[in-house]
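Below you'll find the structure I mean.
Of the protein chains in this complex, one is absent; all others appear in place.
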């Protein structure tokens, strides 16, 4: 009994070491979304000015087809970096991409699309304080959600979509959902 | 993301930015409701900052959440309703005081268990000491030179 007591500190330390080793392989900043496998939040977002027949983005628009919802804003630097990938996807892919212009003046959000190109089918405006974005559990831009044909959120991607992570991660999930 | 990493790199010590907390234009008219909002804000985590509450942070998202918390309170939500509202969107991660549930059992029960364990060890220590007076020493005895040195020291330092 006494021996065990003296061994206890080193045993606890071994446990801690195992924990730290595991910790070094994990990223504490990665926070999985709690909305996975839950329906898209109720929303009825107004369209951006000058986007023709677009009527904005509402919950019902996301039913019937697997789609991607992309959160962006004209103030967002990483979105500029992501944008060429989205433009290329518009040309090459059949997956509809919808945008939510987050924490933004609709005029500026529209002007930004004019300048950098417009990859979206539908765009909804979600000015500050970004109630819809909060409903989506958004923590920053860009973020993208894969929504299945029943309007259920299946995947959340944080940060810019690149050709590589589209090919390796996002597209396989979409293809699986389209089956 | 890369931008963030770059910032952290440049700053070396990436300290908390000065916190300006709540701004006058965000505040509720009713002081009682505002006080509740402040209290709640202090236990909600600013998701984009590190270990700051939304009440301490000047991040845009923190401001949005402060406004939304106030909206909910104005709509008549209880404090728990507001917490639930945010947990449904951001998970338990948003709560700086983790809820008591199976995944946090070890966290909440850890300290009392540790205390009981320590108390039991000490109790055992006293009991054993009462039973055994002196256990035989397995120590190296002092050499005569060392003994002299020790005696001298003890005498010199007034003991």
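Going by the order they are written in, the chains are A and B; count residues from 1 in each one.
Here is the rule we use: a residue touches a chain if its C-beta (ideal position, glycine included) is under 8 Å from a C-beta of that chain, and two chains touch if they have at least 3 such contacts.
Here is the rule we use: contacts and distances are computed from a predicted model.
Q: Looking at UniProt, which of "Mannitol ABC transporter permease", "Simple sugar transport system ATP-binding protein", "Sarcosine oxidase subunit gamma" or "Cytochrome c biogenesis factor" names the chain we cannot see?
A: Matching the unshown chain against "Mannitol ABC transporter permease", "Simple sugar transport system ATP-binding protein", "Sarcosine oxidase subunit gamma" or "Cytochrome c biogenesis factor" yields "Cytochrome c biogenesis factor".
Q: Taking the entire complex into account, which one of A:17, A:55 or A:150 touches the absent chain?
A: A:17
Q: Who touches the missing chain here, B:43, B:71 or B:88?
A: B:43
Q: If I consider the whole complex, including the chain that's not displayed, which of A:31, A:46 or A:111 touches that chain?
A: A:31
Q: Even though one chain is hidden, which residues of chain A still touch it in the full complex?
A: For chain A, the residues touching the absent chain are 2-3, 6-7, 9-10, 13-14, 16-17, 19-24, 26, 28-29, 31-32.
Q: On chain B, what residues meet the omitted chain?
A: 8-25, 27, 42-43, 45, 49-53, 56, 91-98, 103-104, 106-108, 110-111, 114-115, 118-119, 122, 126, 129, 132-135, 137-140, 146, 149-150, 152-154, 156-159
Here, only the chains that are shown with their structure count from here on.
Q: Report the inter-centroid distance (CA atoms only) between chain A and chain B in whole Å.
A: 31
Q: Chain A touches which residues of chain B in the complex?
A: Listed in rising order, the residues of chain B that touch chain A are 1-3, 47-48, 60-61, 63-65, 67-68, 87-91, 93, 121, 128.
Q: Taking the complex as given, what residues does chain A use to touch chain B?
A: Contacts found on chain A: 2, 5, 31-35, 77-78, 103, 128-131, 133-137, 139-140, 158-160.
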